[in-house]
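Below: the structure, in structure tokens.
Left out: one protein chain. Kept in place: all the others.
Here is chain A:
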Amino acid sequence: MSSTALPSSEPHESGFRWRMGVWWMIFRTAMEERLVYRGDFALGTLMRFLPIITQIFLWSAVFGSLKANGDEIAGYRFEDIVAYYLLTMIARAFSSMPGLASGIATQIRDGEIKRYMIQPIDLIGFLLLNRIAHKIAYYTVAIAPFALVFFLCRNYFVDGWPGFGVFAAFCASCIMGFLIGFFLEAAIGMIGFWFLEVTSLLFIYMLFSFFLSGHMFPLTLLPDSIEPFVNFLPLKYLAYTPAAIYLGKIPPEDIPIELAIEFAWLVFFIVVCRVAYRNGVKRYSGFGG
């Protein structure tokens, strides 16, 4: 980059190796940026489990006074509910994208997005790499508090580890959950091309996503009149589906089709995100320096 000669004519600038080099650089920078605050980070992660404590007591009180005989609510025992909340924490650690949509909207508003139109870097690819780096940095630090909490709560996992197939499906749904979360939020951020202020819109989205992703409670608890509708939405892949797969609440024979639908949603959001970006850039006019 320090050379003053025009770089476009040189073949290695667009070659695969060059591209990998750029990606590696982006990845490493983002990683280092994230690890600076690792202490704060680990503590923050641990704190994030605090609300689960109140949930444990609430559900324990509910299960202590069940109306019907038996010890299950919609197929969940008390231990399953707690395990469910813990697992949604993992799923959310993959699928939550703090600051992604608002970051894109801000970049559009203050014109920083021009950078991606001039430089040979794709905005979505750059952000995705950044996010992967942040997530990996996050996991390397967060694994300790996560392991601690899961170790302390191991008795809530009554059935122990699931089989290999189910576990693999769980991992796959987490990774796809990450990608769905990314492209969905990025697409929302692109709304910034059309509306200058998206913060309140985002807030409403976050609210609904908290409820409809199953972060608040297992979606099977919903009344039968609402459940099919919520099940149709893609938000459940952000928290509910991975946890339900792990706990065996989705029958093994249904897992492949569930993952296929999830993959279809992923493709859908990739396309939406790309189309929104292309149309947004056409609309965009950058003023000022």
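Quick note on the criterion: a residue touches a chain if its C-beta (ideal position, glycine included) is under 8 Å from a C-beta of that chain, and two chains touch if they have at least 3 such contacts; residues count from 1.
In the analysis below, contacts and distances are computed from a predicted model.
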### Task
Given the options "FAD-dependent oxidoreductase", "ABC-2 family transporter protein", "Branched-chain amino acid transport system permease protein" or "Acyl-CoA dehydrogenase family protein", say which is the protein name UniProt records for the missing chain.
"ABC-2 family transporter protein"
## Note on the structure
Touch assignment to the omitted chain, from A:Tyr139, A:Phe167, A:Trp194 or A:Phe208, lands on A:Phe208
### Message
Using the document's contact rule, name the residues of chain A that touch the chain not shown here.
### Response
40, 44, 47, 50-51, 53-54, 57-58, 60-62, 64-68, 73, 197, 199-201, 203-204, 207-208, 210-211, 216-217, 221-223
